[in-house]
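One structure below.
Here the complex is missing one protein chain, while the rest keep their positions.
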Amino acid sequence: MTTETEHVDSVKTYAVVWIALLILTALTTGVAYIDLGPFSVVVALTIAVCKMLLVALFFMHVRHSTKLTKLVVLGGLLWLAILLSLTMADFATRSWIGA
Amino acid sequence: MSFRLFPVEASSISAEVDQLLFFLLAVAAFFTVVIFAAILFFAIRYRRRSDNELPRPIHGSIPLEIVWSVIPFGLSMVMFTWGASVFFRERRPPDNALPIYVVAKQWMWKLQHPEGQREINELHIPVGRPVKLTMTSEDVIHSFFVPAFRTKQDVVPGRYTTTWFTAIKPGKYHLFCAEYCGNNHSGMGGWIYVMEPQDYEAWLSGGTPGATLAENGQKLFENLACANCHKSDGTGRCPDLTGLFGKDVKLADGSTVKADEGYIRESILRPEAKIVAGYQPSMPTFQGLVTEEGVLQLIEYVKSLGPNPGAGQAEGLAAPGSR
Amino acid sequence: MVSEPHVESLALREQFNSAEQQKDASSLGMWVFLITEVMFFGGAFAAYTVYRSIYPGVFGAASRTLNTTIGALNTAVLLCSSFTMVLAVRAGQLGRRKQIMAFLVLTLILGMVFLGVKGYEWNEKYVEHHIPGPSFQMEGPGLQDHAQLFFSLYFAMTGLHAMHMLVGAGLLSWLLYQTWRGKFSAAYYTPIDMVGLYWHFVDIIWIFLFPLLYLIDRHGH
Partner (left out) sequence: MTTAVAEERETYLNAGHGVKSWLLTKDHKRIGLLYLFTITFFFFIGGVFATLIRLELLSPHGNLVSSETYNKLFTMHGVVMVFFFLIPSIPATLGNFFLPLMIGARDLAFPRINLLSWYLLVIGGLFAIFAMVAGGVDTGWTFYTPYSTSYSNTWVIATALGIFVAGFSSILTGLNFIVTVHRMRCPGMTWFRMPLFVWAHYATALIQVLGTPVLAVTLVLVLCERMFHIGIFDPALGGDPVLFQHLFWFYSHPAVYIMILPAMGVISELVSTFSRKAIFGYGFVAFSSVAIAVLGFLVWGHHLFVSGQSLFAGMVFSFLSYFVAIPSAIKVFNWTATLYKGSISYATPMLYAFGFIGLFTIGGLTGLFVACLGIDVHVTDTYFVVAHFHYIMVGGAIMGYLGGLHYWWPKITGRMYPEGWAKLSALVIFLGFNLTFFPQFILGYLGMPRRYHVYPDEFQVLHVLSTAGASVLAVGYLMPLIYFMWSLKYGAIAGRNPWKATGLEWQTESPPPVHNFDEIPIVTREAYDYSGTVGQEVQVG
């Protein structure tokens, strides 16, 4: 009854995503051996975010899901950002002024 | 038994904090009275007279919502700004402040004057002179709290925190530990004695003469053989410490750091953390070899070394090896 | 308790009006649960971020003791398991029971391989005296003390991740049993879908743990 609304992706789509994930893993590992200075973190995390997006959008079907699901995902990431950024608002600024 | 409703104002900041309090009290009292009066008036005026009463619905009013959002917001921003400016003054000691070193442990306060006097759970200070406390803890978190001065600062193991005050009124004031620290937390208190300057001088010279903090630091410096590397002519494996205190130091990673108490403490206990430009990380850690009080004596010794009138330039002193 | 045969295939519970409502509720519930997991790991990530910012050099040196090749291969193993998991869900969508079972078994095996490799790495750390505590040893300036922070976080984070993998493996086994009993069909495969979401989520956590623990400052200065 509800199966009509269900979106069945092709095996090929999944396989392409899977290959992309493996390539990105190889890439991030390789890049780690190049001295990029402070950009080392940026590159590693950018690739990780790309992999996360691939898994979430395709394997977890976020691209077919409701607005509400997307909102839940974004909300979760936003809250993680709040936790990290406001904590770092202390630790990153301890040497700024005064005590 | 004495009984009061308001604490004495014994520091230069006390009156400022109290004025801020009065402003907030006035705002709070105003809103409390308005709300209570409105509830009381409505509750009586519109009390239910028959069980089948049906008042006409009122769904709301956007202008009213805006008014009672914007006015409190404006008031709260005044509170924030005023409070932040008081806080800023509370946190930033003036340069000429008298340094006092505080080491807290379960359950006592150990205080050292630069002149060498040591006190436990008591602190004698002169009236009218800013006093800066550099504090650390040997075990858990404590908090240095003098209600009459309206000041409080947690004392955290593993690092320095600072606070300062200028006492304005001679007398004897409570010192409390305000951060829960175990069994005898409530017994970890003492007294601050604020004295007229001449009484303070008398007190200073009256105690056991002993060595000054810097002299003790120098002894420790020699006992630990620090001078083997930190040579005062700049030829050692480690930077010369003359005139170092308070200057900017260039580090190997390109950044600069101000040579304050925290930096010197870190350099003694975690020498690898910040390497001076032009030097190798060859210094061993003195963690476990020097007590917190010993570290403070070393800091006072380093302070006593500088500024070298001949050398002047800080960079040249801090990192001669990089030249 | 009392099973009603005619709704058994759809397993519609009494508080719902329709199978669709039930599926939507399960899906939303799972996503909300995953958000709680994000915040759970988020606390550990926050601790990691703070200490990495305080001790960048020490963290770099400590992370260089980890074996990148093994880490990368293990990441690949986990990604493969996500691939087989999504195929199991797809087989569920199409109601192909044998395929479901095959892919679930594959996923389970890959998950176990991951955990086995992880165990090997942990053992390596043990041999090298990199387990935080009294026996911890690491040569180098500041490493004896502060590298313990890195390894504490390493074990805490990979340990929590492995614990989630174990729970996932338990769920997969349960799914296998249920599939074998013929509980699922194209009309009702919600549990496979939900466990799939969970499995991919655990994968995503590792996608971040891998670079954070193994790769950053690999090159060093």
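First chain written, first letter: the chains are A, B and C, and each begins at residue 1.
Everything that follows uses one rule, which is that a residue touches a chain if its C-beta (ideal position, glycine included) is under 8 Å from a C-beta of that chain, and two chains touch if they have at least 3 such contacts.
No experiment lies behind these values; they were computed from the predicted model shown.
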Legend entry - Touch partners, limited to displayed chains, of the chain removed from view: A, B, C
Legend entry - Touch with the omitted chain, as defined above, among B:Met79, B:Ala97 or B:Leu224: B:Met79
Legend entry - Sole residue of C:Leu94, C:Ile109 or C:Leu160 that reaches the chain not shown, by the stated touch rule: C:Leu160
Inset, instruction - Based on the whole complex, identify which of B:Ser186, B:Asn228, B:Thr256 or B:Ser282 touches the chain you can't see. - result: B:Ser186
Legend entry - Touch residues of chain B, complete complex, unshown partner: 1-7, 16-17, 20-21, 24, 27-28, 31-32, 35-36, 38-39, 42-43, 45-49, 51-61, 64-65, 68-69, 72-73, 76-77, 79-80, 82-88, 90-91, 106, 139-141, 143, 145, 147-148, 150-154, 156-159, 161, 174, 176-187, 270
Inset, instruction - Determine and list the chain A residues touching the chain excluded from the picture. - result: 68, 75-76, 79, 82-83, 86-87, 89-91, 93-94, 96-99
Inset, instruction - Write the list of chain C residues that the hidden chain touches. - result: 13-17, 21, 24-25, 28-29, 32-33, 35-44, 46-47, 50-51, 54-55, 132-133, 145-146, 148-149, 151-153, 155-156, 160
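Note that only the chains that are shown with their structure count from here on.
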Inset, instruction - Compute the distance, rounded to whole Å, between the mean C-alpha positions of chain A and chain C. - result: 15
Inset, instruction - Find the geometric centre of each of chain A and chain B from their Cα atoms only, then give the gap between the two centres in Å, rounded to an integer. - result: 41
Inset, instruction - Could you check chain B for residues that touch two or more other chains and list them? - result: none
Legend entry - chain A: positions in contact with at least two other chains: none
Legend entry - In the complex, chain C residues that touch chain A: 19-20, 23-24, 27-28, 31-32, 34-35, 38-39, 42-43, 45-46, 49-50, 53-54, 68-69, 71-72, 75-76, 79-80, 82-83, 85-87, 90, 93-94, 186-187, 196-197, 200-201, 203-204, 207-208, 210-212, 214-219
Legend entry - chain A residues within the chain C interface of the complex: 1-3, 6, 8-9, 11, 14-15, 17-18, 21-22, 25-26, 28-29, 32-36, 40-41, 44-45, 47-48, 51-52, 55-56, 58-60, 65-66, 68-69, 72-73, 75-77, 79-80, 83-84, 87-88, 91-92
